[in-house]
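Complex shown without one protein chain; remaining protein chains in place.
The block that comes next holds subunit A.
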Amino acid sequence: MSATEERRAAVTGIGVVAPNGISTETFWKSTQEGISVLDRVTREGCQDLPLKVAGEVRAFDPAVVEERFLVQTDRFTHFAMAAADLALEDARLGQADTAADPYSIGVVTASGSGGGEFGQRELQQLWGKGSRFVGPYQSIAWFYAASTGQISIRRGLKGPCSVVASDEAGGLDALAHAARAVRRGTDVMVAGSTEAPLAPYSVVCQLGYGELSGESDPARAYRPFTDAACGFVPAEGGAMLVVEAERSARERGAEVRAYVAGHAATFTGASRWEESREGLAQAVRNALAEAGCAPEEVDMVFADALGVPEADRAEALALVDALGDHGRRVPVTAPKTGIGRGYCAAPVLDVSAAVLAMEHGLIPPTPNVVDVCHDLDLVTGSARVAEPRTALVLSRGLMGSNSALVLRHGDR
């Protein structure tokens, strides 16, 4: 992103609410140790559905969000508020800082499933009792844009606010949108995605996806890039990041943890995984071009890792298409095999892990995966010691979107 130096988009805060940790520290500890937390679905009303394994955020304490927001918003927004608080705290931006110039801070989120649990409750009122029994907050709580709006209201952030609804890859698109807003003059963007698709209505919607894993053994349910690949496991939770103009960060003495250096998105059609090879490769090329980054400079790749043989093959080939021989040598990882795939939230958690990996000099492994059957260097077993300074994060959506994001290392 060829911005002037001082308006480069820097990551200055990370807030994670993930199945394997509801703080950035526990998330990273679990991620770098390759711990899998995939388990049988226990969310209310979901136990008897054909989906057996998921990544649930069991440690989440809703009390971190005020009661009025618990009543008025969906679980995906509760996650978003908690993650935004953690990210702003991590960036050392308190209420007094944001209140001093509220128009300089905006919010952008991506959402794939909206507020399914809230929506189901109100729709049951509608069909069970009648329209007069549907609560007014239904008019906003289940919409894709709910989390953006409620973070903005709750934290008093009055800068540009928007939602990206572009499929799972939208998680990366939201971060790119934030970087663009920063380059155009907004000092700070709170950006990312959280999802809560583990409610009965939402799960039933997903059952139609041919890519969804029906395996009931948590250790075998999500094993991309292997002969045993049988689809993906869904997850809830996500992450919010503080994306900030470098100048703003420097002026207030905040640490730059990474730079959002390049991004591109393409579209190749729903479940057309063979075609996604070309779409993904083009997204990578364009993202590298925007970042001014040569293929050989990519030190690690966070793969989309769908877990469908045709899609895995397309991704492995796309890496070679876009990076040449380097695509066979560069370390590739997919930590989401240990926590599940949280739709739009999945690539934002990958970006969080990528930043942490650059800071710690450690490429996290791909849990539950052994015997890789594609021509790529997938990090399995335990974390690999390295000095990654440039990360490439990939994401594809079931509806056909492909995105690539390039991160450069920060101060650490």
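To be clear about the criterion, contacts are C-beta pairs under 8 Å (C-beta built on N, C-alpha and C of every residue); 3 or more make two chains touch, one makes a residue touch a chain; residues count from 1.
By definition in this document, contacts and distances are computed from a predicted model.
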*Choices "Quinone-modifying oxidoreductase subunit QmoC", "Glutathione transport system permease protein GsiD", "RNA polymerase subunit sigma-24" or "Acyl carrier protein" - which one is the UniProt name of the chain not shown*: "Acyl carrier protein"
*Contacting the left-out chain in the complete assembly, out of A:T42, A:S139 or A:S382*: A:S139
*asked:* Give me the subunit A residues in contact with the hidden chain, please.
replied: 66-72, 132-133, 135-137, 139-140
